[in-house]
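Omission of a single protein chain aside, the complex is shown with its protein chains in their original locations.
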Amino acid sequence: MSASDYESVIGLEVHAQLLTRSKIFCGCSTQFGAPPNHNTCPVCLGMPGVLPVLNKRVVEFAIRAGLALGCSIRKTSVWSRKNYFYPDLPKGYQITQYDLPICEKGRLTIDLDGKAREIRITRIHMEEDAGKSVHDAGGGESLVDLNRAGVPLLEIVSEPDIRSSEEAAEYLRTLREVLVYLGINDGNMEEGSFRCDANVSVRRKGASELGQRTELKNMNSFRFVRQAIDYEITRQIALLESGGKVVQETRLWDTQRNVSRPMRSKEDAHDYRYFPEPDLPALHVSDALIEEVRKSLPELPKAKAQRFQSQYGLAAYDVKILCADPLLADFFEAAALRYTDYKKLFNWFQGELLRLLNEEGGSISTLKFQASQLAALLASVDKGEISASAGKDVLGEMFRSGKDPAAIIAAKGLGQVSDAAVIENAVNEVIAKNPGEVEKYRAGKKQVFGFFVGQAMKAMKGKGNPGLINDLLKKKLG
Amino acid sequence: MKLSLEEVRHVAALARLSLSADEEERYRHQLSAILEAMEQLKALNTDRVEPTSHAIAVEAMLREDVVVPSMDPAKALANAPAKVGTSFAVPKIIE
Partner (left out) sequence: MTPELLNLSMLELSTKLVRRETSSVEVVRACLGRIEQVDAKVRAFLRVDAKGALAAAESSDARRKANAALGPLDGVPVGLKDLFLTEGVETTAGSKILAGFIPPFDATAVELLKGAGLPIIGKTNQDEFAMGSSTESSGFFPTHNPWDLGRTPGGSSGGSAAAVACREVFGALGTDTGGSIRQPAAMTNTVGLKPTYGRVSRFGVIAFASSLDQVSPITRTVRDAAALLQTIAVHDPRDSTSSATRAPDYLAEIEGGVAGMKLGVPREYFTEGIDPEVERAVRGAASELEKLGAKVVEVSLPHTRYALATYYLIAPAEASSNLARYDGVRYGLRAQGAKGLREMYCQTRAAGFGPEVKRRIMLGTYALSAGYYDAYYLKAQKVRTLIRQDFLEAFKNVDAILSPTSPVTAFKLGEKLDDPMAMYLVDVFTLPCNLAGLPGMSIPCGFSAAGLPIGLQILGRHFDEARLLRIARAFEREHDFIRRAPPI
């Protein structure tokens, strides 16, 4: 039997940090980057006698995600304790939702190679994040920072409907886009605010039973997810082909050696002794709250993409670029209100704006100029007030200084002269002054044309509208 | 006896308690006797009974998403048995 006789069965578990201001059970800030233990209090430090109080916004965000992903929202959900010992888990248990999660039975449609596939979502629940342990290379100690302990997480679990690493990556990309659009997560895999674990198994094609699965962890980019899943599929098939059995275990993706290794086993690793959290009553969610959240749902990625295609006549591929960041898409729309050559506008976005952001850093939210100003700049170029290449310089200046395009054009003297009469004068003058060249041109030496253009430009001190100069010269020279 | 020595060891490990051989035997006896007494619950039919996890039904209290100033890190670490800077220091995990 060969690899093609096997089918891979993949389920993904995503942990997404929520963009609330404060933690899930206390008022400490969730802001990343503070020095160790500067965002802590007795509650998230797990001191004796402390108690959790639930952050309302976490519930709203969970409902938002559930509605966007087509889930049914549980009217009554319950909190549980997941008990285990680890230094970054201050209470010795994590407060999570085990039995009765807030959202269930949703779906996410992914597009791969033009084909749409629906991946079912089993459940979404709320829980608290743990802190961070840093293993101090020199000292034989680990250092524990509990700033992250208590940051709210949504855990999103898919059914094992995924059949390849490409599908897995596309599922993650699509899911991430939804969460970013919803404003509940920043989608950052490298920093760990969007994390993914994969459950992978294989079975003979046509088999109805699932094979033994392993869990893959430590994949903090889409590329690693694909590599790790492919590796694991290959490994499992080879194991089965040689008469071996797949062992249920957790494996870590080693990004240096491109292999997955079993995590050192913790004998009692999996007896979490879940029981209902006595310190938190059951959470009742009203129809009114669900409706309120539903009304406040932003336009979701797919809907926005379709609308961009039809409303702006842009190609699917171009739309993908614009809609990857909802703020970018919004900025485009704001510009498009005033400048209706959408294709040209897109070209400026792709060729100039995104390039500037890439090269000089920043994001749409930190742009120093308005969409209306960009529209005004493009209108100037269209009117011939400046050349297109001057326009690019102006945009760069707007990007850096936030100054108004008109002001920049004036200050830098970039204004292009497109006055027909002025250009005609200059052209006439050049022709009159260079009869010899005129003759050479008319005689067939076409390359002389460049000389006339140069001279006309010089006469206009470099500000002549090159297009108009060209046209007029052609007309007059014949 | 209800509990085997293996089970006592397993439970002690789950609870991160080291026990001497004497203690293992002693707790084995005592816990077995206690669990024997629990057996009487089996006599009750509770098929249609809902479990009680909260003594009083209280409406869930929700907090506004507002940042409250954190505790001074010096206070957070004041009782720490070992620290490095403002981090808690613990022995490494030995595999």
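Labels A and B are assigned to the chains in the order they are written; within every chain, residues are numbered from 1.
Assume contacts are C-beta pairs under 8 Å (C-beta built on N, C-alpha and C of every residue); 3 or more make two chains touch, one makes a residue touch a chain.
Just so it is clear, the structure is predicted and the values come from calculations on it, not from any experiment.
Note that of A:53, A:252, A:379 or A:477, the residue touching the chain absent from this view is A:53. Per the touch definition above, the residue from A:39, A:142 or A:260 contacting the chain not shown is A:142. Contact residues of chain B toward the unshown chain are 3, 7-8, 11-12, 14-19, 23, 27, 30-31, 33-35, 37-38, 40-42, 44, 46, 49-56, 58-61, 63, 71, 75-76, 78-82, 88, 90-94.
Listed by residue number, the positions of chain A touching the unshown chain are 42, 45-54, 81, 83, 85, 87, 90-93, 142, 144, 270-271, 273-275, 278-281.
Simple rule for what comes next: only the chains that are shown with their structure count from here on.
If you average the CA atoms of chain A and of chain B, the two centres end up 40 Å from each other. Those residues of chain B that touch chain A in the shared complex are 10, 13-14, 16, 51, 53-54, 57-68, 70-71, 73, 76-77, 82, 84-93, 95. Chain A contributes residues 20-22, 26-29, 35-42, 45, 53-59, 78, 85, 87, 133-136, 139-146, 264, 267-268, 271, 273, 275-276, 278, 280-284 to its touches with chain B in the complex.
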